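Chains shown are a subset, placed as in the full complex.
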Amino acid sequence: MLKILWINPVGTDHYDAPFLEGFNQIKREDTTVDVVSLKNGPTHLEFMYYETMVLPEILSIVMKADREGYDAAVIGCFYDLGLHEAREVSEKMAIVAPEEACTALAATMGHRFSIIVTRDKCVPQMAKNLAEYGLNHKLASFKSLAIGVDDLHQDDETTYRRMLQCAKEAVVQDGAEVIVLGCTIQFGFYQRLQEEVGVPVIDAVAAPFKYAEYAADINRQFEWRHSKKCYYESPTDLAMQIK
Amino acid sequence: MLKILWINPVGTDHYDAPFLEGFNQIKREDTTVDVVSLKNGPTHLEFMYYETMVLPEILSIVMKADREGYDAAVIGCFYDLGLHEAREVSEKMAIVAPEEACTALAATMGHRFSIIVTRDKCVPQMAKNLAEYGLNHKLASFKSLAIGVDDLHQDDETTYRRMLQCAKEAVVQDGAEVIVLGCTIQFGFYQRLQEEVGVPVIDAVAAPFKYAEYAADINRQFEWRHSKKCYYESPTDLAMQIK
């Protein structure tokens, strides 16, 4: 039995129930999944300031889950905030992040992929992550919806239209062979988009979740998870809390 | 039910039974796995010439498996030969390769990893793959056993001693935080090595096999597999055979 935790790193439980429902439809039979969100925090993380504010609570959740025996946790924001910090504080639980999981997958599916983001503001941080992951040479383009996270589901049809336009430009003008949806709140669109555009469209929720099952499985069976040598060496004082 | 095919791309069925037995111990309950080897060919692929000779039969197996409804196939050699060719000829079946799968995994487990190869001869081709995958900056070193593929299991203790020496040098001198075994025939050693060296040691058989389950699952559920646009566009004449 694999135990997976999905962390919605925002101060609203608005997405917890629909995400859980979605995971239960796509999970392995032997997977148990829980979804949590934060007690405090904004409804989105478009600014680095917001990421800073929520990261302590995220790490607290990670440490607790690690002690409780989860096999893997996903910090569910495409900024991949806290990925390395969480690996540092986690002794045994694998840590998965959407951009890392989605782009690694996309890199195996074609020569170039494009990432559809909510706003241009997202590009620098995601581009830096991508460079660190070594996949810059696989990027066809970032395409911006120019729709803020909180507005993505205001009118699904409007969002879809804009998404379709971005995806088509990516494929026709930029040479993308694969599309990655660069925000977890862009959920619910991948299937229709994939059919209409004719190339794979990777969903930022389903892909890291399924990758987490793989990570959990090899963690449990082979103890393959982040090395505790050097980079992810655990802090001496994990109980430290800033008042 | 996921259907996976492991291809031992050599002209001997010597490893088919032990590999199948191994997969049955580590597979998901809902996975069916088959192992095949080639009718013709050498017992190892240390030379590019040998790769060239066996690739037509590999692609023939891939096309047949694709028609038979396998969800994913692994071409089981760390040279990742035929990876892109197989994706080109495969309409629906995902293709997995050991170096791609193992190094992508290792990249998430620490700052740097080392790859233990059989002979120096392997390094150039594997280094080129790694550059293409974008992971050069994650490589601590290649370490060579100086033991040919056919001799890896001549005397397991000798091989293990040499492997241990390579792994320790990688960790202590080169700064590796993770070890990757760079040949599928280095199977059977990872666990003991991992315990003795104290960092994760990724096995070149188990890791791509488990990754193939992940690839098969998302292929079946979401139709996420290599894009057929451009790079992996299918050949017009798949029936072409050179006499």
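Labels for the chains are A and B, by order of writing; each one numbers its residues from 1.
Simple rule for what comes next: a contact is a pair of C-beta atoms (placed from the backbone, for glycine too) under 8 Å apart; a residue touches a chain by one contact, two chains touch by 3 or more.
Fair warning: this is a prediction, and the values are worked out from it, not measured in the lab.
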| item | value |
| --- | --- |
| Overall number of sequence copies in the complex as this file defines it, 2 displayed | 6 |
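In this section, only the chains that are shown with their structure count from here on.
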| item | value |
| --- | --- |
| Whole-Å separation of chain centres (CA-atom averages), chain A against chain B | 27 |
| Chain A-touching residues of chain B, taken from the complex the two chains share | 26, 28-30, 100, 104-105, 107-111, 133-138, 171, 175, 177-178, 190-191, 194, 198-200, 202-203, 206-207, 210-211, 213-214, 217-218, 221-227, 229-232 |
